[in-house]
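Before I ask anything, here is the structure I am working with.
Only a single protein chain was left out; the remaining protein chains are all shown in position.
Let's turn to chain A:
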Amino acid sequence: MNRIDSLFAQKKEKILTIYFTAGFPRLQDTRRILLALQQAGADMVEIGIPFSDPLADGPVIQQSSKQALDNGMSLRLLFEQLHDIRREVHLPLILFGYLNVVLQFGLERFFEKCTETGIDGLILPDLPLDEFRQDLEPLCKSTGIHFSFLITPETSDARIRQLDEASSGFLYVVSSSSTTGKKKDLSSLQPYFQRIEAMQLKNPFLVGFGIHDHESFLQACRHSRGAVIGSAYIRVLQQAADIEQATKDFVQQILSDNPVHAAS
């Protein structure tokens, strides 16, 4: 069974998914960060494949992507780093990236490597629905790897139904129309989340973009099964003297009403 499905079957609320950029802050940090996140209590991880021109991302993830590429990160190297990750990491793993990098790697080879590595899901925000149906859906079906589309407050109900139909695992609900990393007040967005909840979609959904602390995490979880945090964690990694400790503090602060103040 796909680990994403197991997670959603077991955990009904407040699923915490954390994003980080592979190759950041240092080239060889991938395994260490995955273990730290698992240890700290994250439920699922999105591994970002760095790209030179990340259109949907704000300054924080642009910067982490650039640094990762300067460090020498590539998709080939990422698969090498992950080749025996399943001995130690049991969380569902999702690859998040831009289409061009995957296309140059080769679609079939990409799916082979994902299967070998134990990747559970994919998010490619610039892949159109028609191209997904034509080129990726058959590969997803044959490998059992899930694919999540994004929806936004601008997405019509009819299109939400189409994107839900094409998605598997979960649907990614972008909190508001923006690039990643913009802190925002999610209380005004509750009607939007409620509307999606009321649509009774095929897939459960997670809320992402702009979630950065305990309060915004709770707001995001009110009508969804959980939330995705990216830029806020990248900011923590940027400054972390000790990745394990910083990750533990960060996850606790997101999950707990009584935030732990880091000693530094």
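Worth pointing out:
Just so it is clear, a residue touches a chain if its C-beta (ideal position, glycine included) is under 8 Å from a C-beta of that chain, and two chains touch if they have at least 3 such contacts; residues count from 1.
Convention: contacts and distances are computed from a predicted model.
In the listed set "ABC-2 type transport system ATP-binding protein", "Sec-dependent nitrous-oxide reductase", "4Fe-4S dicluster domain-containing protein" or "Tryptophan synthase beta chain", the entry agreeing with the UniProt name of the missing subunit chain is "Tryptophan synthase beta chain". Interface note for the absent chain: among A:C114, A:V174, A:A232 or A:I254, the touching residue is A:V174. Contact with the undisplayed chain is limited, among A:V60, A:L99, A:I211 or A:A246, to A:L99. Only one of the listed residues, A:E131, A:E165, A:D185 or A:D242, touches the absent chain: A:E131.
By the touch criterion stated above, the residues of chain A touching the omitted chain are 51-53, 55-56, 58, 62, 66, 69, 74-76, 98-105, 125-128, 130-131, 149-152, 154-156, 159, 163, 174, 177-179, 182.
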